[in-house]
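All protein chains but one are shown at their positions in the complex.
When the chains are written out, they are named A, B and C in that same order, and each has its own residue count from 1.
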C-alpha cells in the first residue's frame, strides 16, 4: 500500500490536505504553479519523486479546464498500474469519461468527494470515493490519514465504481443546500417576530438535546455570535455545480426534489437585482385590476 | 324578484357595477361617503329609497373594518326578510359569523365573490355566491345583470350555503396566483435566452391554437406591447388576503399546495429589500468554507 | 414560395396536419411506414414526388431515434436549397446540431414547435419556429395553412434562429405544466371543502368574466362534465421531455422556477407506488420519537 503520494494543487484545500497527510504519516510531494508553495518545479518532477511501484497522484485543482489539463499531462507521464485520484468537484459523468481515457494506458482512476471545508485540516475530511476495489485498497492509508478520527466507516465510504464518489458528494451538497435553507427560513421567521427577544440565544440553545442539532447549527451560532442580526452580510449566495447537478440528476431519474430545488432557486433569486418574473406578475396585476405597482423612477 | 337595490360603496368597483346594473335594467340607489358620487346622503336614506317588500342592499366597501361598520349599521336599519349581499373580499368564516348576526333580526345574507377587475364593466363580472336558495333566487335579476353575456352557468354559480361564494372566490384567486407565476417564470426564461429574439412575439403567438391561451396571456401580451422588456415596472408585487387564506385553508385541510404557495412566497420575497434567510445562508457558507460572500459596505 | 410539401410521419398529429394542410390549399405527399396511410412507398419516392426548385419536407415522427433516422436518410436524398422542417418535440440543442449537419449539403433547417393537440385539426395549430429569414419566408404558406384563423402573429412566431422554435415550445410546455397544476390544486381544495356543494358548477362559472378563464379551464369543465369527481381516472401523470428540459434550462441560466419545477415534481410523485423519501422521513420520526408509522404488512 502507498505511503508517499504526489499532490497537484496547493490552494486553500490542497495545502491543508498536504499538512494533514504529513501529520498522518504520509509522505507528500506537492506541486503547484506557484513556486513559493510547490515542492517541485513541474509535474514531471513530481512523478519522478514518487517511489517505484504503483505511483499515486492526487489532483486537487479547480473543476473543469484546470483539472482536464492536469489529467491530460498526467496521462503522458504516468503508466501501467499507477493511480490518479481526482479530489476536486468534478461531475461524476466526467469521472467515467476520464477513467476510460486513462485506462488506455493502464492508469487507474479514483474519484474522491471531499467534505469539510477549512475545518478539515483539524477535524479530518469526510471522504466518498468511487473506483475499483483494488485501487481503493492501494490508496487506503491516504484516505485513513485524511479522514476524521474514529471508526473508518463514519468518515469514509467506498460508494461504488468510478463516479460513485463524486455522485455521493454531489448528493451530499444537495442535502447541504436543503439543510442550510431550512435553518435560514427558521432564522428569518424568528427574526420577524417581536415576541422573540433573543434569536441568537434560541439558536444557541438548540445545540444540545434538540432534534435540530448539527454542525451547521453550530456554525449558525458562531455566525450570530459576532453579528446577531447579520447586518454585515449581503443576501447574496453563490451556488456551485453540485447543487445544480443534483437537481439535474433528479430530473433525469424522475425523483421529486422539492426542498433541494427550492433551496437552489432561492440562491438564484438572491443574486438578482430585480426579478424579471415578478416584474411580469406586477405587469399582469396592473393590466387586470389597475392594482398598485411600483414604477421605476 | 328584486328590481331595485341599494349599493353601498362607489369606489372603482362599486361605481362600475352601478353602471353595469343600470344598463342591465336594475334600478340602483348608491351610497358613498363622498357626496359627489353618492345618490343619497346617508345609509338610512338609501334604505328608505328602496321599494317595500324584500329590500336588497349590496355592500361593496373595503374588507375588514369598513365592511364591518356598514353591516353593523345596516343591521339597525333593515329588518325581517331583507337581504344583505357582501360583495367585497371577505373571508368566508366572517361571512358565516355575519350571517348569524344578521339572522337575529331576520335579515338574509348572501356572500358574493366578484371577479373581473376593471374589465367587468364591459365584459361582465364572474360571480360566485353563497346563501340560501330562497335569498339567491330573490336576487337573481341582479346577478344576471352583472354577469357576462352568455349562459348563466358560465359566469355565475351558487356554490353552496353562506360562505361558499367567498370560499370559491378565494380559491379562484389562489389559482390566479399560480397561473400568473407560471407565465412569469416562462417570461423570465425566454428573456434570459439570447436565442429567442422576439419574446413579445412569442407570447403574442400563443394567443391562438396553443394549450396556454387564456385571458391572462392576452393581458401579458398587452403589457409587453407597450413595454417589451418590462423596464418601467419594479419587481414588487402585493398580495391580497385571498392568496394567504387559500394556503391557510389548504394547511387546515391537509391539501398539498406547492404551486400556489410558491407563488405567494414569491410575492413576499419580491417586497423584501434584503432576504434575512439568504443572509443566513451566506453566513453559513462563510463559516464553513470561507466562501465568497458580499459584505455590506 | 412552396405550395407542395412532403410530410413524413402520419400518426395522430401528422395525419391531422396533412388534412388541415390540404384543406388550406397546400398539396401534401405523405410518407409513413404503414402503407395503409402512406401516399408513397419510400422516402425516396416522397422526395421524387415534390416539384423541382426548393423542396420542403416536414418531419413529424417521434423525437429521438426515429427523428434522427429520418433526418439521416433525408440528408442523403435532399440537396442544396432544400428545406427540412423538424416539427416533433426535439430538444433545441439537437436542432442546432442537425442544422449544422444538413448544412454540409446546403440543406436548410427549420425547427417548428407545434401546439394544439387533437384540437389542432379544427382550431389550427399554434406555431413557434426557428430558422433563417429566408427559409422561413419560403415555407410561410405552409405555416399559414396550419395556424389558426386570425392575425398571423397571434398563432405564429418566428422566434429566432435554428433552435428558437423548439425552445419557445419547450417554455410553452413548462408554463402549461404550471397552469395545469394551479387549476388542479384549486380543484383539490374545492373538493376537500364540504361547504362547496357544486365544484363542477364553480369551474363552469369561471369560464366567463373571471381572471382565470382560459382554454385549459374550458377543458377542466369538460372533464368534470362527464366525471364530476374524477372517479374514473387514476392519479398518474406522465411527463414529456419538454417539462424536464425547461427546468434543466432554468438551472443552466440560473433562473428560479419554483412553480414549474413543483409541477414537474408532482408528476414524478404521482407515478410512484411508494415514496422512498417519505419512507425515510417516517424512519427518522420513528427513530427520534417513537412516532406513529405504518409498517408494511
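We take it that a contact is a pair of C-beta atoms (placed from the backbone, for glycine too) under 8 Å apart; a residue touches a chain by one contact, two chains touch by 3 or more.
Just so you know, these numbers come straight off a predicted model, no measurement behind them.
In the entire assembly, the chain absent from the figure touches the shown chains A, B, C. The omitted chain makes contact with just one of the residues A:37, A:63, A:140 or A:182: A:182.
Checked against the full complex, the one of A:49, A:63, A:140 or A:190 touching the unshown chain is A:190.
Residue A:164 is the one among A:164, A:223 or A:237 that touches the chain not shown.
On the side of subunit C, the interface with the absent chain consists of residues 12, 117-119, 180-181, 183-185, 187-188, 191-192, 216, 219-220, 222-224, 227, 230-238, 258, 262, 266-267, 269-270, 274-296, using the contact rule stated above.
Although one chain is not displayed, its contacts with subunit B can still be listed: residues 211, 239, 244, 247-248, 251-252, 254-258, 261-262, 264-266, 268-269, 271-272, 275, 277, 288. The missing chain lies against subunit A, touching residues 92, 115-117, 120, 123-128, 130, 147-150, 153-161, 163-164, 167-168, 171-179, 181-183, 185-186, 188-190, 192-193, 195-198, 201-202, 204-217, 246, 249-250, 253, 255-260, 262-263, 265-266.
Just so it is clear, only the chains that are shown with their structure count from here on.
Chains that count as touching both subunit B and subunit C, per the definition above, are A.
The copies subunit A and subunit C differ by a rotation of 180 degrees on their C-alpha atoms, rounded to the nearest 5.
In this assembly, the chain whose C-alpha centre lies farthest from subunit B is A. Taking the mean of each chain's C-alpha atoms, the chain closest to the overall C-alpha centroid is C. Centre-to-centre spacing of subunit B and subunit C amounts to 33 Å, using the average Cα coordinate of each chain. Subunit A and subunit C have Cα centroids separated by 38 Å.
Look at where the CA atoms of subunit A average out and do the same for subunit B: the two points lie 47 Å apart. In subunit C, the residues that reach two or more other chains under the touch definition are 211, 255-258, 262, 265-266.
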